[in-house]
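The complex is shown incomplete by one protein chain, all other protein chains being positioned as in the whole.
Right, chain A next:
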Amino acid sequence: MSLLALYVRDVRLAWAAGGGGPVGVIFYLAVTAVAPFAVGPDLPLLTRIGPALLWIAVLLALLLGLERLFQADQEDGTLDLLRLGDTPLELVVLMKAAAHWTAAALPLLAATPFAALLLNLDGAAILVTLATFLVGTPALALVGAVGAAVAVSLRRAGVLIAILVLPLSVPVVIFGVSAIEAAGAGRAVGPSLALLGAVTLVAAVVAPLAAAAALRESE
């Protein structure tokens, strides 16, 4: 029950005044809008690389809120209470990652159809892209939680978290984009999506353990 309260609190804080939720969506749309300026307004090319650009934009947008994921709680003492409480810290981490996903990734999914239209993707491609986001972004949130927990007590943690998290995000990007490519080439999407789901499940087991251990060490 207390875990549910923590989840609701985190989602509310992210979308309250001063939270990072809406900014992440604007950032996501801005990155996708800048890409055509770099690549050129060539619509067939944008159709081809569009899903990849969306994946990169999602990856970057999800890095934004990580710095404050545990740090805000560390500063006002909430994290000390969570450490002392009866609820295992691993479950707390899992809940906070879930809240981060709800507050940061879910709005990106909602914004994806608009961003995809800018990149000239058709309906089927948008649906597959959304499916890969739905399966893959939880893994990004979980891996991000490990980075955030490791860097919880550092003053300028933002870039360091990005450096630590990006190499670990490579499999998620590979399987996400390969599912979209398979759909584009008329092959089965299932295998890539299943592998993406496997990465997410492994992350769901390993990430809470690692992040909780890191939080215990950073008292």
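One rule holds in what follows: a residue touches a chain if its C-beta (ideal position, glycine included) is under 8 Å from a C-beta of that chain, and two chains touch if they have at least 3 such contacts; residues count from 1.
Here, contacts and distances are computed from a predicted model.
Asker: Which of the following names does UniProt give to the chain that is not shown: "Energy-coupling factor transporter transmembrane protein EcfT", "Potassium-transporting ATPase KdpC subunit", "Cbb3-type cytochrome c oxidase subunit" or "Heme exporter protein C"?
Answerer: Hidden chain identified via UniProt as "Heme exporter protein C".
Asker: Out of A:Leu84, A:Val170 or A:Ala185, which is the one that touches the chain we can't see?
Answerer: A:Val170
Asker: Would you write out the residues of chain A that touch the absent chain, in ascending order?
Answerer: Its contact residues with the unshown chain are 146, 150-151, 153-154, 157, 160, 163-164, 166-168, 170-171, 174-175, 178, 195, 199, 202, 206-207, 210, 213-214, 217-218.
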